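Excluded from the complex is one protein chain; the other protein chains are retained at their positions.
Right, chain A next:
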Amino acid sequence: MMMLLNVAGQLDPSDSKRHITYGFQLDQPAAIMRIRFAYWPKLLEDDGQAMELIMESIDSYVAPEHQGPVREGWRRYLPLKNLITLSMDGPNGYRGACHRHDAEQSLFLSEQEASEGLMPGKLALGEWNVTLSVHAVVTERCSYDLSIWTEEADTA
């Protein structure tokens, strides 16, 4: 096993709509690249705060003449969620994205197979990038950690 990237970070609502990209180097041939990504909390538990954010959304995005009933039904948008998605780029191009709501993801890439969202293919030596796309942070703080390492085939 060889660790390629091991980072942690803290986000707040001002980080919403921001991409965070980490570069790392793959110097030695490897059979499998593994990625573990987790962020927390996932949900905004405080309904009062959620209601405020939902009302702001309704103000911005719902036509004035339809706002009344949508406001009344605001609870249908609960719970509000933090959402961070992950995408990968290898030396030879894009390797896919994992756009889903799981707050903990264990992913892998290899020549023959890959986790859903990612594309199998040669693990080319050189500069790789992993991008965290912060779609929304609705909690005061949101922490994440991200590790990427390689393994040999017999540990697959």
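Definition applied: contacts are C-beta pairs under 8 Å (C-beta built on N, C-alpha and C of every residue); 3 or more make two chains touch, one makes a residue touch a chain; residues count from 1.
We take it that contacts and distances are computed from a predicted model.
A chain of the complex is left out here; the name its UniProt entry carries, from "Histidinol phosphatase", "Ferredoxin oxidoreductase", "Rhodanese domain-containing protein" or "Thiolase domain-containing protein", is "Histidinol phosphatase".
In the full complex, chain A makes contact with the omitted chain through residues 16-17, 19, 53-54, 57-58, 60-63, 66, 70, 77, 80, 83, 85, 87, 93-94, 96-101, 114, 116-120, 131, 133, 135-136, 138.
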